[in-house]
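Once you've had a glance at the structure underneath, I'll fire off some questions.
Missing here: one protein chain of the complex. Every other protein chain is in place.
Moving on, here comes subunit A:
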Amino acid sequence: MIEIKQLHKYFGKLHVLQGIDLNVNKGEVLSIIGSSGSGKSTLLYCINGLEPIQQGQIMVDGIPVHDAKTDINKLRQKLGMVFQQWNSFPHLTALENVALAPKIVRKMSRDEAKTIAEKQLRHVGLGDKLDVYPSALSGGQQQRLAIARALAMEPAYMLFDEATSALDPELVGEVLDTMRLLAEEGMTMICVTHEMSFARDVSDRVAYFHQGHMEEVGPPAQIFGDPQSPHTRKFLASVR
């Protein structure tokens, strides 16, 4: 379970997250929507400790992320993250991309790492691209490679930061399908997304972020069908 309590985050004077309270349960899929600059990415970075926080607390399975005593590298193994830019390691083949972290972080043997990498590449539909370098893959394939790379750490949670925003429109579908597959398999997911149909169809809950606040959170039917906040209504009208 991910528990966020009274989270405040500043970039210098900029108050980017202004008191976020949010729990994400095991097996739940939460989509976060909201206009650009509202602090959605920053929240994900805070959850896996890539950004420090100034106030409040984030707990992952009861472990405080920003506590100095926490082994953050160990905790991050529970938290897979997929970014807007896929960040494939260009000097490694698809298989090596996925096998690297299991090998050096989880200390797996070469064979074990290879086995899990193959399994996850097949999982995301790249079973025929094992020995291909990222430069020979499309954006959609590279993003699925990034998903496989995160999954190879066998995380308990997956954080997606606009995983489809940098893709050509015709490649969005294959990545969303992969995310949908993970959701069906029961993965706990937090998805920052601009894909409203994904948020509506796949999520258990949808959170709307507005200027550093979580303006509204609830089941998709409520957020999309009967939004309570005027900000949410305005935003939804603008993306439709």
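Just so it is clear, a contact is a pair of C-beta atoms (placed from the backbone, for glycine too) under 8 Å apart; a residue touches a chain by one contact, two chains touch by 3 or more; residues count from 1.
Criterion: contacts and distances are computed from a predicted model.
The protein name that UniProt records for the chain not on display, among "Reductase", "GMC family oxidoreductase", "Gluconate 2-dehydrogenase" or "Amino acid ABC transporter permease", is "Amino acid ABC transporter permease".
Of A:Lys114, A:Arg149 or A:His231, it is A:Arg149 that touches the chain left out of the display. Residue A:Gln77 is the one among A:Gln77, A:Thr115 or A:Ser165 that touches the chain not shown.
When the whole complex is considered, the residue among A:Gly12, A:Gly62, A:Pro90 or A:Pro169 that touches the unshown chain is A:Pro90. The missing chain, though absent from the display, is touched by one residue of A:Ser31, A:Asn48, A:Gln141 or A:Thr188; that residue is A:Asn48.
Within subunit A, the residues in touch with the undisplayed chain are 45, 48, 50, 73-74, 76-77, 79-81, 83, 85, 87, 89-91, 100-101, 104-106, 146, 149-150, 153.
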